[in-house]
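Below you'll find the structure I mean.
Only a single protein chain was left out; the remaining protein chains are all shown in position.
Lettered A and B in written order, each chain numbered from 1.
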Amino acid sequence: MSTQMFGAPIPRNVDPRLLKGEGAYVDDIPLTGALHAAFLRSPFARARIVSIDVSAALAYPGVAAVYTCDNIGSLDMEMPLLVPHPCLIGARTQRPLARDEVFYVGQTIAMVVAVDRYTAEDAAALIDVDYEPLDVTVELEAAAAEGAHLVHPDVAGNIAADFTQTSGDPDAAFAKAEHFTKVSVRIERSTAAPMECRAVAARYDGATGELTVWDSTQGPIPIRGGLAAIFDIDEDKVRVIAPDVGGGFGQKVMLFYPDEVLVPNAAMELGAPVKYIEDRPENFLGSNQERTQVHELELAANKDGEVLGVRDTFLHDTGAFIPYGIAVAQVASTSIAGPYRIPNIWIKFQAIYTPTVPVSPYRGCGRPQACFAIERAMDKLADELGMDRIALRRKNMIRKDDFPYLREGLLFADGLAVRHDSGDYEGAIDMLEAHMDIAGFRAEQAAARKENRYLGFGLACYVEGTGLGPYEGAHIRIHPITGKVYVNTGLTTQGQGHETIFAQIVADQLGVAVTDVIVTEGDTLAYDWGAATYASRAAVVSGNAVYKTAVVVREQVLETASGMLEVAPIDLELENGEVRLKGFPERKVTLAEVATISNPLRYTFSESSKSAAQFASSAKHDRPPLDEGAHPGIEATDYYSPPCATWAYGGHAAIVEVDPELCTVKFLRYVCLHDCGRVINPMIVEGQIRGGLAQGIGGALYERIEYDEDGNPRNANFMDFLMPYATEVPEVEILHMETPSPLNPLGVKGVGEGGTIAVGACVASAIEDALQPFGIERLHEVPLTSNVLHAALDRAKAGGAP
Amino acid sequence: MKPPQFEYQRALTIEEAIAARAANDNTAILAGGQSLLPTLNFRLGAPDSLIDISRIPSLSQIEITDSEVKIGAMVRQRQVEIHDEINQANPLLRETLAHVAHLVIRNRGTVVGSLAHADAAAELPSVLLTCDGRVEVVGPNGARSIAADEFFRFHLTTALKPDELVTAACFPVLAPGTGWAFGEIARRRGDYAIAGVCVVLSVDSNGNCTSASLGACGIGSRPIRLHGAEKILVGSRLDEDAIAAAGDAAREAVETPDDTQASQAYRQQVLATLVRRNVVRAAARAGAPA
Partner (left out) sequence: MSKKIRSAAPKAATDSTAEISLTINGEAITREVSTRRLLSDFLRHELGLTGTHVGCEHGVCGCCTVIIDGWAGRSCLTLAVQADGADIRTVESLAADDGTLHAVQQAFHECHALQCGFCTPGFLMSLVNYFERTPSPDLSEDGIRSVLAGNLCRCTGYQNIVAAVRRAAELLNVEGAKS
C-alpha cells in the first residue's frame, strides 16, 4: 500500500453534510402529522401528591392526550436498574410518571400531547396538582448525617450503597510509614450539557406492526431491546435510530428516561407520530448529572517521598435515584491511586440519596474526582516533605518494567481487577517537565512577584481505564456496483469522528479511499449486536472489531481475485479500489468486479457486471453455484471482546496568572501530555482532548449546579450555569506519547475522557502556587470561582498573612 | 420554552403605539426583543399584547448635537458601537457596549431597550446615570423627559408608566479633555456584571480634578452613583492616595447581599478595584500627569 491511512490526520467524512446544514438530528426528521409532547414537572423536591386534575388540560384546544401514572398501563413501574451490584441497598429507580410522591424538582408527573409544543406547554400549565410538601435535606454531607430527612422513607440514612475495597495491606503500610498527609476535597456537581438536548420521536405503523423510534441516545440497541420487552413486541418489529446526535458525554447513555418509553407508547396509542424535544431548562431538570463527591484521603509515606499506602473514604451524591448502580463511585474508587505504585490501598465509599436530579456518568465518570483527591494530596505531601512536586510524583510512578501492574483486590467497573497494561509514566513526566522549563518559570515567577503579579505552576497526572467490554462487532460488505465499502456497527456517534477512523482502518486493509468507506452507526436495522458508546470504548472495542472484520473481507477479496486472475493470493496487492498482480499493475480487477463475481446470481445492469463476465469462464456446471458453507458476495461480520480495560494516561501542566484583587485567573500556558496507545487519526485525537479539556475548565473554574436548601435548582439555564465560551478556554499545547496497548490487535487505547480528568487538579495546583505569597489555605474544592478565591484570600488576610 | 399566547400589534407611528399602550394595561413593547423574548420563552411574563415598534421610522434615528447624542428607540446597540461620530461625541458608549452581551445580541438589541429593561446589573443604565443623561418618553398626554436618576427605580422597574413609550435616550456629549472609562467583572465575558464601574472626570491644567462622576452596575437594585468616591476625587490631584480612598469609599455603596455568585465582600472588593483602575484610565485620558 502506498499511503497508510492509520495514523494520518485526515479531515472527516461527515463534515460536508454537517457544514451544509444537512445533518439530521431527531428534531429534523420530517414526520408528517406529528404531535408534540410536553411535561408537567414537580416544583417540589419532596412532596406527596394528593391529587392530579387534568380536565382543564384535556379540554384545551389542540390537546390529543394527557398521561399520568393512571393511564399508562404497564409503564407505571419502576424502570430497570441498569448496573446491579451486591453492595446496593434498596436500589431505587424512577417511574416514568410520578405515583403518589415526587423525589426531586423536575421529576415528570404528567405528559401532554398536542398539535404543537406551544399548545402542549399551555395545557401542561393547566394541570392542577395538589401537593403536600415534605422536608428535605439537600446538601450531600448533611444528607449523609444523622437526622437527615430521608429521600426514600425506607432507605435508612439515605445510604444507597456502601462499598469497601482493599489492595495490599494498608494497615501494615500505615503502621510503618514515617509521614502522613491528609486532605479533604470537594468536587461540585456539573452536567454534560450537550448542545442538542435529548430528543425522542416515534412512529407506529399499524399495518405492519412496526415501531420506529428516533432517539438522541448513545445506546439504540439496548433501547430497542428494552422497548421490545416493555411493549411485548418482537425485537425485529422495533427499530431504534440514533441519527446525528448533538453531543452526549454520557448523559445520553442513560436509559430509560421517562420520555423514551412514554413517547413510543403515545405514538402507538394515538396512531400518530409523537415527538418530545427536551428544552434547555428541562435538560437541567430532568437529564442526569454527575460529580459531587467529598473525599477524606490520607497518604502514608516515607520521608524520602515513597508513598506506601492510601486510605480514602468518600461520599458520592447519587441524586434521587441510582439507575446506574455504583458505576461512577466504583470508577472513582479504582482510579484513586492514579499512575502511582502505591501498593496498599483502602477505599470506602457511600453513595447517598439526595432529593436532586439523578446521577449517572458524565465524561470522566468519577475519575476527575479521584484525580482531584490524589493529586491535591500529592502536592501537599511534596510541600510537607520539602520535595519538588514533580520529583515526588516521578519517584512514585509505576515504572516501565512494572507493567502490567496489577492492583489485586480492586475491581474496576468491568468487574475485573485493575491492571495497568502498558505505559511509560516516568518518561511522560520527564517530557512534561522538560517542555515546561520549570527552572525558567520559577525565575519568571519571582520576577513577576516583584511587580505584584502572581504567577503559578500547576500539575496533575491521571490514568484512565478505557475500552470496556463486553464486545462490539462490525459487518462489512463491498458493494458490487460501485465497489464502495459499507461498514455497519452497533456503535453510535455524537461527533467523535468514528466514521472516519473506522474508514481509515478499513481503507488500509482493502486499498480503497477513506471517502469510499461508508460507515453506518446507530441504526438497529443496519446492525443490532453490541452495547453503546461510553467509557472511551469506540476506538478500542469497535475499532478492533472493524479491523478484524476487514481482515476477513480482505482474505475473501484476495481469494476471489486470485481465481479471477489465476494467480496465487500472495502475489496480489490491493490499491486504489483494485486488486493487482504485484509488479504487473495492468493485470488487475476492480473491487466492484470482485464483489460482482462473488455472487453467482448476477444481472448485467452495471458496468462491473459486464466486465466481470469475462471472468465467468470458471462458472461451475458440475455442482451448486455456491459451495457448501460459502456465501454470496464479499462480506463478513466479526467481533472484538477485550480481555479487560486498557489504561491510557497523561499529565497536565498549567501556568496561570491570578489577579488577587479581582480574583480572576488567566491562563498563560496549558499543556496536555497524553498517551492513548497507537493513534488512528491525530487530528481527531487532539479534538477529543481539547473538547474534554474545555469541559474540565468548566468544572475547574465555572460550572456548578446550584440547589437552594429546599432543593430548587437555582441555575437551570445557560445564563446562570456558566459553560465556558471561547473567551474562557485557554489555548492548549498537546504532547503525544504512543505506547501501544498489548491487549488488542490495533494497539489502541481510548481517549474520549482523558482531556477532562486532570483539569480541576491541575488548575487548583496552579492557582494555589500563584497565591502562595498570600499564605492562603490549600485549594481543595472545585469549581474555583472568583468568589471562592476571594473568600480564600480574605481568610488568609484575616489570619494574618505574612 | 415557548412563548404563551399574546396579541401582536404592529405600530406604524408613535401615536399608534401609545394608543395600543393606553388600550390595555398589560402590554409590552417589542423593539430588539433580546430581553423580552427570553422572558416570554421562559414564560416569566405573560403580556396580553406585544406592540412592535420596529416599523416606526422616527425611532431609528440618531441625532448628534453639540450637547447630546440622541439615540432612537429602534437603534441597535451594534449600530451605536460602530458609529464613529457617536464615539467622538461620547466614547463611553463604544467602550461599554463591548461588555454588553455578545456581538450577535448587540446586532438586534437596542440601547433604549436595555435602558427600559433596567436590569440592575446591566451596563448601559449605569452609563446613562453617570453621564447625567435622560430618556425621552411619549404618553397619552404628550412627551416628557426623565433624568436617568429619576428613571431607574428598581431592578427591572423604571419611572415609565404603562401607557408610555421611551422614544429615545440622550447621552451628553463629553467635553474635550474629559476623561472616561468603563470596566467590569462578569462571571464570563459578556455576562451581566458582578460589578461594573463607569467614570467621567475632568482635570485642570494644574492636575487637579475638577469634576468626577462615577456610577456602578451590579451592586444594588438599580444603577448607583458613587457619591462618596466622587467627593474624594474632586479637588484632589488624583494621586495614588486619593484614588485608593475613592475605591475604599465606594465599598459602602454595595447593597447586594451575599448571593451564590458573589459575596457582598467580593463585590465590594471588585467595586473598589474597578474604581481605582478605571479612575486611573480616565485620568490618563483626561491628560492628567501620571
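Miscellaneous remarks
The rule is short, and it goes like this: a contact is a pair of C-beta atoms (placed from the backbone, for glycine too) under 8 Å apart; a residue touches a chain by one contact, two chains touch by 3 or more.
Predicted, not measured: the structure shown is a model, and the values here were computed from it.
Touch with the chain omitted from the figure is made, among A:Pro358, A:Gly423 or A:Gly495, by A:Gly495. In the complete assembly, the contact with the undisplayed chain comes from A:Arg690, out of A:Arg399, A:Arg690, A:Arg714 or A:Arg778.
The residue from A:Ile52, A:Ala161, A:Val245 or A:Val658 that touches the chain not shown here is A:Val245. In the complete complex, the hidden chain is touched by one of B:Pro38, B:Gly139 or B:Gly207, namely B:Pro38.
For chain B, the residues touching the absent chain in the complete assembly are 1-8, 10, 30, 33-34, 37-38, 40-42, 50, 52, 54, 76, 78, 101-105, 107-108, 188-190. Taking the complete complex into account, residues 11-12, 14-16, 18-25, 27-28, 30, 35, 61-65, 114-116, 118-119, 192-197, 206, 244-247, 249, 269-272, 279-280, 494-497, 683-684, 686-687, 689-695, 717-719, 723, 725-727, 729, 731-732, 755 of chain A touch the chain not shown.
We adopt the following convention: only the chains that are shown with their structure count from here on.
Across the complex, chain A meets chain B through its residues 117-118, 121-122, 125, 279-281, 661-664, 702, 706, 714-715, 717, 719, 722, 724-725, 727-728, 785-787, 790-791, 794. Chain contact summary for the complex, chain B toward chain A: residues 1-5, 42-43, 102, 185, 187-191, 194, 260-263, 265-266, 269-270, 273-274.
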